[in-house]
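All protein chains but one are shown at their positions in the complex.
Naming follows writing order (A and B), and every chain is counted from residue 1.
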Amino acid sequence: MVVLIGLLAGIPAAIACDSPRQMEGFKTCADVAKAESEGTLVVYSTDPEAAAEQELARFHALFPKIRPNYLRLQAGALYARLLAERQGNVYLPDVTQLADMSFALDFQKRGGYMQYVSPEMAAYKPEYKSSPEGYWTWGALVMAAIAYNPNLVSREEAPKTWKDMLDPKWTDAISVKVTISGLQHVEWYMLRQLYGNDFWSQLAPLKPHAFDSYVQQFDRLVNGQDKVALTAQYSGYLMMKAKGAPVEFVIPPDGVVAAPQPWGIVKEAPHPAAAQLFMDWFLSLPGQTGNAEVLLTHSARSDVPPPPGGVSINEFKVLTPTDWHAFEQTHAQFVREWNKITGLR
Amino acid sequence: MNRPRIEVANLAVRYGDVTAVDDIGFDIASGELVTLLGPSGCGKTTTLRAVAGLETPSGGNIRLNGETVYSASERRNVPAEKRGVSMVFQSYAIWPHMTVFDNVAYGLRVRKLPAAEVRENVQRVLGLVQMQAFSDRPASKLSGGQQQRVAVARAIAFSPSVLLFDEPLSNLDAKLRAEMRVELRELQRRLDITSLYVTHDQEEALAISDRVIVMNGGKIEQIGTPEDIYNRPRTRFVADFVGSANLIAGKVRGPGSNGTLLFEAEGGVQLEVVASDASTERDTVALRTSYIHLGSMPGSHNAVPGRIHRRMFHGDFIQYVVDWPAGQLIVRRPPTELFDEGSEVTVSFAPIHCVLL
Partner (left out) sequence: MRLPAITPRQIVMPLVVLVCGALVIYPIAFLINESLNVGDPSTFPPEQYGFDNFTNLTDDYRALANTLLVSCIATVLAVIFGFLQAWILTRTNIPGRQRLERLMELPYYMTPLIGALAWGVLLGPKTGLVNQAWRSLGAPGDLFNIYSAYGIAWVMALFEGTVAFVMISAAMKSMDPSLEESSRVLGAGKLRTALRITLPLVAPGVLSATIFVFAEMLGSFAAAFVLGIPGRFYVVTTEIWQATLSFPPDYGRAAAMGLSLFGVMLITLTIARFVLKHGTYTTITGKAFRPREMDVGAMRWPLLALAWGYIVVAVILPLGALLLTSFERFATVILPQMHFTLANYQTALQMGSVGPAFVNSLILGVSVSTIGVVVIGVLAWIIYRSRMPGRGAAEYVIMFPQAVPRLVFGLGLLWAWINMPIPIYGTLWLLGLAYFTVFLPLGLRTIASVVLQVDPSLEECARVCGAGWVYQMRTVTMPLLRPGLVAAWLLIFIASVRELGVSIFLMGPNSKVIAPAIVNSWLSSSSELSAAMALIQTATVFIAVAIMFSLARRVSGVTQ
């Protein structure tokens, strides 16, 4: 059936296996016995360690014979290691999450991913996975818009739309992400598409402060060092809210920016069966639900409930690039402009 | 037995442009204590260290006990630890992290002697330097004099054939120095160890040595017994450096009586002086200050009138500055011979004490 649709769509046929096995809540094409005999699963990702460990613990609970091993690195360092390892013919990770679509596309181009079509990938819209299918799939969607501290900024003063951010009263009081942030690139790109490049040239004189981590952004909001966070992650907001911190999130009517987190299996994975089994579980309903709970992000699957405390994805107008190649090509320009906006040049 | 223990020939040591030791040679017989004497920078310590193997010479050769330990032509240089010589350092080089016993036992333990023998030897040498009571004390807790004794004990513990001393007493106070030099000499005689000793203190050199090698500017000025060096200096330098001497300028006029020469100094002063075959310059006479009498002297002598200009009491002697026709003379007399400043005296001295350089 899948093959037929594939042929009809003109996409090279990507074959899930003929008879996927039904496990607890998900289907798999992997050789479970072989996966268990491999005994280990190595994951390289940018997700916070505490959260990732919880998610992997759930997998481990289902398959006690497979011991998950996790290494957290920042996106750039992660990619540097992947490339260096490939060049040196050393292969340690089985599965990798690259937080930036540019990295994922580049990795795909270099033949870094194993093509494995999981039966669970059928639940993902074509724009949420690689084409041809099976290289990478969006394992989470990071939503970002605007946040503020209601104790310090009243509801009336608070921005309601993206354009409200251009008000000079926010001078020296805005936080954004640094140039190397993939999320920031997406926001820049999408808001440019919506409002033209004027938007950013008007934002520049407000001298926003750039941060590498959303943790810093939210801390500063809470402490009044910034008044608003532009490029505020929804997951960060939910996390702070759960801790009782005074933060509010603004859902602009024009839409909320979304940056995907592509997951894929490394081609020379040392434990390929375990990797495939994991991908099947991770992309399934239970896997994605768990992921949304621990990371407080949304899933690209429509049947997954929103993260605890958050609103369903359907409440957002999601702004995300459709043509990733075009998006990638704007990168150099983004870097130049963003460096100027954040004071590097 | 007849073979000299230390033989040094054509030794040269150069550091870049600087020549520290310039083609010197000497032999030291078995049981002798020979001192290298000279001012700082004359090359004596460098020579000593070359014999020890702590400096690499630039030329010449060195033989110890008949065996060549350094030879420029043969490209041979036996490392210090294999030469079998022992050394007492100026700073004593007592290892602060060991006890006195361990310090002294070091050389014995290196030679892997059994523990009982080690103990025996250590006790023995500590006894020789009267430091048995300190055997277990940490070495860092010793006074200067005590460290010096331990350094000596350590050096002789393994009965070396040759013992080298690098100004071992220069860090002690004057009284202790005087006592220690006697003890060292006694020890050396008793054990009959061939020794090469370095010092800048000419009094010390004269007191303890069998022979003295006076060095200056990397070269040897004179080798001889202490009496030789003192009474018959061959160069101005030796005359001036060893003991205190008056250097009288003038000219030889002709023969004098009894094999002496007639020497005319300034102011018309005529003296009878003696010369050796080595006298080269013949325009200076060296006269030791303690060989000058104030007052008349019986026998054939030189006598010239003079006047006391200054008097200084030094305790064991009085030093006078005497004006005489040829300038000024320094005279040392026992404290019993007291003259007032300004008084007229006759300076007299024997011809054999006037050495023509």
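We adopt the following convention: a contact is a pair of C-beta atoms (placed from the backbone, for glycine too) under 8 Å apart; a residue touches a chain by one contact, two chains touch by 3 or more.
Source: prediction; values computed, not measured.
Which of A:G39, A:G309 or A:G343 touches the hidden chain is settled by the complete complex: it is A:G343. Touching the missing chain, out of B:T46, B:N61 or B:Q147, is residue B:Q147.
From the set B:Y92, B:F241 or B:F263, the residue in touch with the chain omitted from the display is B:Y92, counting the whole complex. The hidden chain makes contact, of the residues A:R21, A:K34 or A:R72, with A:R72.
Chain B residues in contact with the hidden partner, per the touch definition given at the top, are 52-54, 74-76, 79-82, 84-87, 89-98, 106-107, 110-111, 138, 144, 147, 154, 158, 164, 171.
Summarising the interface, chain A meets the missing chain with residues 42-44, 46-51, 53, 57, 69-77, 79-81, 83-85, 87-88, 90, 92-93, 100, 102-103, 106, 151, 175, 178-180, 182, 207, 209-213, 215-216, 219-220, 222-225, 239-240, 243-246, 331, 335, 342-345.
Following the convention adopted for this analysis, only the chains that are shown with their structure count from here on.
Computed centre separation for the pair chain A/chain B is 89 angstrom, with centres defined by C-alpha atoms.
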